[in-house]
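One protein chain is absent from this view; the other protein chains keep their places.
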Amino acid sequence: MAKRVGIEVSIALAEAVKLANVDVIAAYPITPQTHIVEHLSEVVADGEVDAEYVPVESEHAAMSCCCGSSAAGARTFTSSSSQGLLLMSEILFIPGPMRFPIVMAVVNRALSAPISIWNDHQDIMSQRDIGWIQTFAENGQEAFDLTLHAFRVAEDRRVSLPMMVNIDGFTLSHVVEAVELLSQEEVDQYLPPFKPRYRLDPRKPITMGPVGIPEVYSEAKVAHNEALKASRKVILRGWKEFADLFGRQYNPIETYRSEDAEVLLVTMGSISETAMTAIDTMRDKGQKAGLVKIRLWRPFPGPEFRKAAGKAKMLAVVDRCLPPGAICGPVGAELRSLFYKVPGGPKIFNFIAGLGGRDVTVERFEEMVDKSMVFAKKRPKELYEVIGVREK
Amino acid sequence: MIPEFEKFKRFKAKNLPKEELLAPGHRACQGCGEVLALRMVMKALGPNVIVCMATGCMEIVTTPYPQTAWKVPWIHIAFENPASVASGIESALKVLRRKGKVPKKHIDILAVGGDGATSDIGLGWISGALERGHDFTYICLDNEAYMNTGVQRSSCTPYGAMTTTSPPGKKSFGQVTWKKNVPGIAVAHNIPYVATASPAYFLDLMNKVKKAALVKGPAYIHIYSPCPTGWGSAPERSIEFAKLVVETRVFPLYEVIEGRYIMSRKITKPKPVQKYLKGQRRFRHLDEEHIAYIQQRVNADYEKLVRLSEIT
Partner (left out) sequence: MANTDAIVGWKTITFGCHVMEPGSSTKFRTGDWRSQRPVIDNEKCIKCGICWIYCPDMAIIQNKDGFFEVNMEYCKGCGICAHECPKDAITIVPEEG
């Protein structure tokens, strides 16, 4: 039976990996991901899970090692953050097209320079196009549940793609929350053993990773993209069955008090919790504000988002990433594309906030909503605004 | 002594395996000594192996989709990381065997990289895998430059050699540095088996590969691999150079078994290095002074090695 405990979110996530009866973990420590991999080393050392923990010499080696492990047919996990995620970057693009269902927890953190260990989404946004399924957890329970969901979806033979769960560094990873940990029997009920479609095996030798000559490269890339798009069904099914078994229903897009809202805040990750408080405050004041939370970022759930946005006149889209020289933030750009020339579509305003651990408070969310009201009447000069930054 | 070596049966000229695990139809250049060395490696290992290969000539010439020259399971991920990929495979098989998910039978794991993949970009990755003690063999196919990208220098390019990034010019004479001692770096990891080999001495090469596979834990073999295209040498002379390089002491053949150096072939009457350098366009520009310097350093290095074999 599941038990509800007070637990640090990193540990809860690592417990999910343990309960998934993982075979190989290859990881390199980086703040704020360390508690996850330390806990996993511990449970391997104590024999709580029969797995190999490979203490690789870098993140690049970690992802390379995961590719080998997954190709050999092992359930494979890694975790990283920030500079580490970027050091992996070259290899992150490879398991998608090669169809290796590696699962990774990305503990989101800012990028150097200046060096910062604190939270934002610049790391994952810089690696947005690696061709992985990407989800964002809002709280500890989600971090635990989404990790199990990730193994289930990634390894599904129709999907066979790498999948990551993003959790915000410190603000989520290091907080103690009440989390309902599923029992081994419950997890086994939800997560079948990993049976790869192909594996490196001398009894049936195949060549993995041949040269993509021009006659075939485009087809290989499209095949991967289509597989990623098609994974949607399995992602939804995985959540549906999770709800059937354990009563917690997840959706690609979640809404909060959005029905009659004029302005919708759009958030990802743990700031959504503060955003909900902000919505309550604004509602109390009579403002028609609501919230849309993106849980599934890749493949992007366009139809669900459109539905969630409903008839709202404005979207106040929050990005935790400042892409220098760009027209706006990545989430802002995504949604602008989604609604481009959609008749009656909302006006989209993009706010960049919470960089490098800067708190995004209730007041900041209120400011975004207020600004959206103003912008709706008078078009702003730029397509985004950085919130809470000092000029002098 | 290494216990696994007790069951070691040497290859003899008479009992060489007929089976080819690398199929013809690969796209290596005429007279390629690197693919020949690879063919010998695979003959020695037999079919019960998984190969992880770095980006480079051998990867390109053996696997243009939808064809492959490989008859054993093979994987390519990137340039610098076959040792890490091998680490992952080895770890996976270990745990899957424990969990009864794959047959208990041992499978050899081979990681292969060129000299660029090994001595330069992948050195840290190899170091990590050797240090962690994975049971695998790493083989460096050393054709002394980045051939796949058009003959750029590596840290295994020999002194004086012309490459496209170590061109001799008015103020230069080609590669200015001495070849990096990668086997020595492997030895420094205290791994059970390190060796050098040349395809001219095919029995020696194949026996070393077999030993490397037998050994429990990491093994490293550095194989000299003539490249007529990159060196500007005649394709038919690839094996001749692979012999000369040993006979001139430029590339000595040895093993290091648990830290003990053993000369595989003592060269008591070395030929002058000049004999080796001649016939390769990459050395054509070298004057007598350079050649004298090379001769002197080759002598010194060889003596050092002999001393190591005496004291270890």
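The first chain written gets the first letter, and so on, giving A and B; residue counts start at 1 in each chain.
Operating definition for what follows: a contact is a pair of C-beta atoms (placed from the backbone, for glycine too) under 8 Å apart; a residue touches a chain by one contact, two chains touch by 3 or more.
Please read these numbers as outputs of a predicted model, since none were measured by experiment.
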item: Visible chains that the absent chain touches, using the contact criterion stated earlier; value: A, B
item: Residue among B:Thr68, B:Gln280 or B:Gln295 that touches the chain left out of view; value: B:Thr68
item: Sole residue of A:Val17, A:Ile30, A:Met208 or A:Val292 that reaches the chain not shown, by the stated touch rule; value: A:Met208
item: Missing-partner contacts on chain B, residue numbers; value: 13, 16, 18, 20, 22-28, 30-33, 35-36, 39-40, 62-72, 199, 202, 228, 234-240
item: Where the unshown chain meets chain A, residue by residue; value: 97-100, 160, 197-198, 205-210, 212-213, 215-216, 218-220, 222-223, 226
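In the analysis below, only the chains that are shown with their structure count from here on.
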item: Partner chain B, residues of chain A touching it in the complex; value: 23-24, 26, 50-52, 54-58, 60-62, 64-74, 76, 90-91, 94, 193, 200-202, 204-213, 216, 220
item: Residues of chain B that touch chain A when the two form their complex; value: 47-50, 52, 59-60, 63-68, 70-78, 80-81, 84-96, 98-99, 101-102, 107, 124-125, 127-129, 131-132
